[in-house]
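Every protein chain except one is present and positioned as in the full complex.
For reference, chains read A, B and C in written order, and residue numbers begin at 1 within each chain.
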Amino acid sequence: MAGDVPIRSSLGWSSADRVVVHGYDLPGQLLGHVGLGEMGFLSLAGRLPEPDEAAVFEACLVTLVEHGATPSSLATRLTAHGAPESLQGAVAAGLLGLGDRFVGSIEGAAQLTQEAWDDAPDADATTLAARVVDDFGRERRPIPGFGHPVHRPVDPRTVRLFEIAEEHGRAGRFVELMRSIADELASRRGTPVPLNATGAIGALVGELDLPWQAGRGIGVMARTVGLVGHVLEEAAAPIAGEIWHRVDEEIRAGASDAREGDR
Amino acid sequence: MAGDVPIRSSLGWSSADRVVVHGYDLPGQLLGHVGLGEMGFLSLAGRLPEPDEAAVFEACLVTLVEHGATPSSLATRLTAHGAPESLQGAVAAGLLGLGDRFVGSIEGAAQLTQEAWDDAPDADATTLAARVVDDFGRERRPIPGFGHPVHRPVDPRTVRLFEIAEEHGRAGRFVELMRSIADELASRRGTPVPLNATGAIGALVGELDLPWQAGRGIGVMARTVGLVGHVLEEAAAPIAGEIWHRVDEEIRAGASDAREGDR
Amino acid sequence: MAGDVPIRSSLGWSSADRVVVHGYDLPGQLLGHVGLGEMGFLSLAGRLPEPDEAAVFEACLVTLVEHGATPSSLATRLTAHGAPESLQGAVAAGLLGLGDRFVGSIEGAAQLTQEAWDDAPDADATTLAARVVDDFGRERRPIPGFGHPVHRPVDPRTVRLFEIAEEHGRAGRFVELMRSIADELASRRGTPVPLNATGAIGALVGELDLPWQAGRGIGVMARTVGLVGHVLEEAAAPIAGEIWHRVDEEIRAGASDAREGDR
Partner (left out) sequence: MAGDVPIRSSLGWSSADRVVVHGYDLPGQLLGHVGLGEMGFLSLAGRLPEPDEAAVFEACLVTLVEHGATPSSLATRLTAHGAPESLQGAVAAGLLGLGDRFVGSIEGAAQLTQEAWDDAPDADATTLAARVVDDFGRERRPIPGFGHPVHRPVDPRTVRLFEIAEEHGRAGRFVELMRSIADELASRRGTPVPLNATGAIGALVGELDLPWQAGRGIGVMARTVGLVGHVLEEAAAPIAGEIWHRVDEEIRAGASDAREGDR
């Protein structure tokens, strides 16, 4: 019956002279000591990151902030065109497209590496990589985190992300497994297959001891920062109206070719 | 006519071996060098912050991440209850409530301080403060950024934010004006009126040379980070169902008292 | 203090064997008796419409369902492209663009006609029309509901909507005022200015005794129905990917012309 279950939350509370967030005193322990990225880690992990973890985590976030024209950023700009009074609405519209197709591949890469090691903690990465490639091949599914339409044969973001992970002692077995999968794919196909940035970040989710489901949260945090920039650029140098008019004109032209469509 | 206007954006572009964001080389100049908060400044200002600016800006963001139970975080949790498959949808629902009533007061405080100094650049802060209090009083509007239901007589976040601003040479005339308004209000009412965190951040928006409209963007970036945490806590320790059932039960009880409402 | 205020709602309640909506017995008085459009009127007015009101109200809704390519429908399709798993998210993204620029003009037209008659209930429509045109001209604001890029000199939807209103005895003083404004504009400019469908609907909001704020609600109800159709067509005959790739390619081309943008 309603009322019997107490409503509790450990995320935050305050009193007249205190504000506590995740158990930390906000003014005394957080303000001036940590930045937005570290707060993101706190949101996902329930604890602040060590400095090495923070460095790797911030690099993951920064990678995802801004990708130029994407379905998500275009949805934000079109929404801002119609409702310029609501920045939050335009950003929300862009976030709603961060679903299975895009940010989902971070989760997918994180999940596959975490489950592979969970299933066979004592395996070596090469054997595991072959098994992963076999498994996905059998189900005719693409391996999340591999391939890129533009960044070929190498995604420069992956190179840099793994370099940062190494500098900070966080390039362990999840990174090793993704690299082994890339080798395995290259040798089977006879051509390099780029390990893209979402695959790299998926591996680093494991290195940071975060559950694979955190992948979507990382994407949402980072892209929000970028989408705010799109709302501002749309106000200053609009493109949404032009995109709309071109699409509309092309659809009209196609429709007038096909007026037999009338009933 | 559609097609005559070129579609341009300076936020980002990439080629096979390069990724450029706001004119910076992402792997070479941003990854490993800046964090999510600095990317937020880049989104709003089109340039990276100086270290002193970054310190003040990060403090503003961190302040806004997590406020415990708010209409916005409850909307996120209720949405996650109904659509647990979509983290992005639950976060978007929470962002949609960051409107005129809440995040609007950051914008309001930023706007009032910026317009006051624009109108009278040579005035002194005390005179200006009296004028602001007169103007709002005449229109019977509350001055944005003042008053708090819990943090009385002093909002501990404001104290710390202005301390950080002073350490970093960013406690200039916008901070001075908000402090003068607080003094003016206290003397007129005979009791201290807290300058709350949104008012403090509104002043710091000016100190960071950001337009007042950036206030809502800062709120959206920061709260996204906190809302992700609410989705995760809702999955682990749910409260949305209990909130729903209690409200539903109370409405049913009230309705059964008033069945004459039937037609 | 929290808890002192009872939580009440008169929209709906249920018990083991009853479901009551706005005071009507859902199975007995609504199912099989009314349609979705009449439920829309019930949501806005708190009562079911008379048959004549229903006819006019349904015509307003049907007019707004589908406008082909709009910023709103494109945002829906781009969102569905990224998150095909969430129909509700794609529709929500499209709704978020129904803001001041588009659906706002229904509200604007409804507001101007309602306020004009409220201010001068005994005026004649011609005098009032001249006053409205003067007032908007003085503030250099466009009169909401007039002008159309495609439907010139006459919007065929307006003709039909007013015809339906006449058939049902609902073409009263709000319709008369909008027609008088159209005449006034035509005589001042020496060329006809189309009274568009949002202007016609704005007038009919007044004829239906609905407050002008209902205009946005009508738009949101109707466009949801159309946006669901866009999600389904996007799944069957996708265009979002192509729109994205064209925009992306054009931005890349522009950026490569201007690489001095690098820092």
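What we mean here is this: contacts are C-beta pairs under 8 Å (C-beta built on N, C-alpha and C of every residue); 3 or more make two chains touch, one makes a residue touch a chain.
Worth saying up front: this structure is predicted, and the values here are computed from it rather than measured.
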{"item": "Sole residue of C:I164, C:A182 or C:A203 that reaches the chain not shown, by the stated touch rule", "value": "C:I164"}
{"item": "Contact partner of the left-out chain, one of A:D17, A:D52, A:E85 or A:D100", "value": "A:E85"}
{"item": "Contact footprint on subunit B, counting only the chain that is left out", "value": "68-72, 74-75, 78-79, 81-86, 89-90, 92-93, 96-102, 239-241, 243-244, 247-248, 251-252"}
{"item": "Contacts of subunit C with the absent chain, listed as residue ranges", "value": "1-3, 5, 7-19, 21-22, 26-28, 30-32, 34-40, 42-44, 54-55, 58-59, 61-63, 65-69, 73, 86-89, 91-93, 95-99, 103, 150-152, 154, 156-157, 159-161, 163-164, 167, 213, 216-217, 220-222, 224-226, 228-233, 237, 239, 242-243, 245-246, 248-249"}
{"item": "Subunit A, residues in touch with the chain not shown (by the definition above)", "value": "6-10, 13-15, 20, 23-25, 29, 83, 85-86, 88-89, 92, 96, 247, 250-252, 254-256, 261-263"}
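Here is the rule we use: only the chains that are shown with their structure count from here on.
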{"item": "Greatest separation from subunit C - chain, by CA centre", "value": "A"}
{"item": "Averaged-CA centre spacing for the pair subunit B and subunit A, given as whole angstrom", "value": "23"}
{"item": "Contacts with 2+ other chains: residues of subunit A", "value": "68-69, 86, 89, 92-93, 96-99, 239, 243, 248"}
